[in-house]
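Report on the structure given below.
With one protein chain withheld, the remaining protein chains of the complex are depicted in position.
By written order: A and B. Residues from 1 in each chain.
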Amino acid sequence: MKNKAYVPYFFIAPAVILFSVFMLYPILYSFVMSFQTSVGGIMEFNGIENYKRLFSDEIFLKALKNTFILLIIQVPIMIFLALVLANLLNSSILKFKGLFRVTFFLPAVTSLVAYSIIFSIMLMNDGVINQVLMSLGFGAIPWLSDPFWAKASLVLAITWRWCGYNMIIFLAALQNIPDQLYEAADIDGASRFRQFFSITIPQLKPVILFSAVLSTIGTLQLFDEPYTLTEGGPSDETLTIGMYLYQTGFRYFDFGYASTIAYVIVILVAIMTYFQFKIAGDSE
Amino acid sequence: MKKRNVKVRKFGLYFLLLVGALISLFPFYWSAIGATNESGSMFTKPPTLIPGNQLLENMSNLNEQIGIGRVMFNSLFISITYTIIALFVCSMASYAFAKFKFKGRDIIFTIFLLSMMVPYHATIIPLFKMMASWGWLNQYQAVILPNIAYPFAIFLMRQNMLAFPTALIEASRIDGASEWKIFYKVVLPSMKPALAATAIFLFMYQWNSFLWPLIALSSTDMYTFPVALSSLFGLSRIDYGQVMTGVTLATVPIIIFFLSLQRYFISGMLGSALKE
Partner (left out) sequence: MKKFKIIVLMIMALSLFVVGCSSSDEGSSEDGKVELVAWAWNVNVGALEDAMTMYQEENPNISIKVEDIGRSDVYDKLSTGLAAGGVGLPDIVLVEDDRIQSYLEAFPKGFANLSELGFDQHKQNFPNFKNELASLNDSYYAMPFDAGPGGMFYRRSIFNEAGVDVDSIETWDDFFEAGKEIKEKTGVYAMSLDKFKDDPTFRMMLNQLGIFYFDEAGNIDLTHPKAVQAMEMIKKFGEADLIKDVDGWNGTVSATVDGSTAAIPFGAWYYGTIIDQAKDTAGDWGVFLLPAFEEGGNRASNLGGSSFMVLEASKKKQAAYEFMEFFTTESDVQIMAMKDYGLFPSLSSAYEADIFTEEIEFFGNQPIWKLFADEMADVETPYFTKDFSIGLDEAIKAQASVFNGEDPATALQESANRLADRTERELNQY
């Protein structure tokens, strides 16, 4: 074998160089900043003061709580819905598959600016959605101003945007489940419902894990939706850690403390990912 | 009996999917309607759900405000250049990660993945400082370069590369092909679906990217679509007709891009690598 040792390094070099300069360096820099505070516009070290401050910062703790509530509710709902949709789209009797696929994926391609303006107008007290609800005989829902419904709005909006994205991932993976498994189940007389839970889901386990990890990262960093739809309100009920990080830096000018919050997010993501792998029993 | 069953199932299936499709598409429809009506019509009761005749008027207003052609050029130029370079850099790296054993491989790969966990807001100040010291502010490369080595793209490509038969690579080596040629002529051509799927993600990311372009670009003639749209939000005088026209226009290219590559999308998404 004349496998020259430098070959793989040649292939990763461009990525590693660009990554080190434009990602790794800023990441390390902000890690240093997490031990600093601004004194009259100049950053100075203040040890682990920022980290200590976190534990007594009620707003941070509230943001942490909100983020976890959203995480626990939104991620499973979305993944389940995406699984169901993928399963429906995979049905052999369905026509226009490509069209449906595109339709469900479209929300994921919209930009933050576009999506925020559309949703904030649609979700207003007398916006389109409530008008439709009222014409169907339901009451109007205070989507953005009630503590409960504001959270629900975020869940709905995020699900709208990312469900199709996850669906595509599952749909891809469904192609790899051997047909014989379903045929055997048919012969045994198992219902579609039964097949979904005892064949589809177990077969897709690694992919579901993959989706769950990605969504968890997304939710723990969640910023777009609370920033544009609820501004974290009412009374911080929809304030997420990601948004608090932004406010602390860009609105209250405390970039040191903001970096500290960022590293808390990193640690949380790492822990959550670790547990997700543990629960899924994946040794890889 | 069985036949009826299939009919009921078919009906249920289509019904569910159509409701889902309606929910997915309504916001798009609604913004397109907004683009054809006057500013205030977004707020009428009952809601305005049919097209109006203000599209041209809104277009010309919007053009006056942000210069549609220029913004479209910037967005396309940045996104396409970015996608091509990133696709190239990421597939090279993922090839090495998938098909070579070398010192530091796992650590480097893990660092790539871990970086996805850092919220991007935290890196803006250092990145900005760096760009400023190089005199790169307000230039295309300031927006194009930072995320070229996109961890998710490397991950996605690696999964697909893993599935590529190693025997084929070995065979080419025995035939005396250079390492580069193997990658470029043997491996890459079979990766079309994966490249298409990755391209969609890369393009999507760059096209919609907002905060960094906003910070890094400061002159109006360098603006990308999201930044230009955001500039329509002053304190009190927002022309919603203009905004909706802009929103709709900004969505069209990315939909076209997606549609043109979507037939590869499913097969390229994960390859068969996540299957154990």
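To be clear about the criterion, a contact is a pair of C-beta atoms (placed from the backbone, for glycine too) under 8 Å apart; a residue touches a chain by one contact, two chains touch by 3 or more.
Everything quoted here is computed from the prediction, not taken from an experiment.
Across B:Ile124, B:Met157 or B:Leu261, the single residue that touches the chain missing here is B:Ile124. Residue in contact with the omitted chain (choice from B:Ser60, B:Thr110 or B:Ser178): B:Ser178.
Considering the full assembly, A:Leu144 is the residue among A:Leu70, A:Val109 or A:Leu144 that touches the omitted chain.
Of the candidate positions B:Asn63, B:Ser115 or B:Asn138, contact with the hidden chain is made by B:Asn138.
By the touch criterion stated above, the residues of subunit B touching the omitted chain are 38-40, 42-45, 65-66, 81, 85, 88, 124-125, 128-129, 131-133, 135, 137-141, 178, 180-181, 184, 211, 214-215, 218-220, 227, 230-240.
Taking the complete complex into account, residues 38, 40-41, 58-59, 117, 120-121, 123-127, 142-146, 230-231, 233-236, 247, 249-253, 255 of subunit A touch the chain not shown.
Just so we're on the same page, only the chains that are shown with their structure count from here on.
Contact residues on subunit B toward subunit A in their complex (touch as defined above): 6, 9-10, 13-14, 16-17, 20-21, 23-25, 27-28, 30-31, 42-43, 45-47, 89-90, 92-93, 95-97, 100, 102, 105, 108, 111-112, 114-127, 130, 145-149, 154, 173, 179, 183, 204, 207-208, 210, 225-226, 229-230, 240, 243, 247, 250-251, 254-255, 258-259, 262-263, 265-267, 269-270, 272, 274-276.
Touching subunit B in their complex are the following residues of subunit A: 2-5, 7-12, 14-16, 18-19, 21-27, 29-30, 33, 85, 88-89, 91, 93-94, 98, 100-115, 117-119, 121-122, 126, 128, 131, 160, 164, 168-169, 171-173, 175-176, 206-207, 210, 217, 221, 223, 242, 245-246, 249-250, 255, 258-259, 262-263, 265-266, 269-270, 273.
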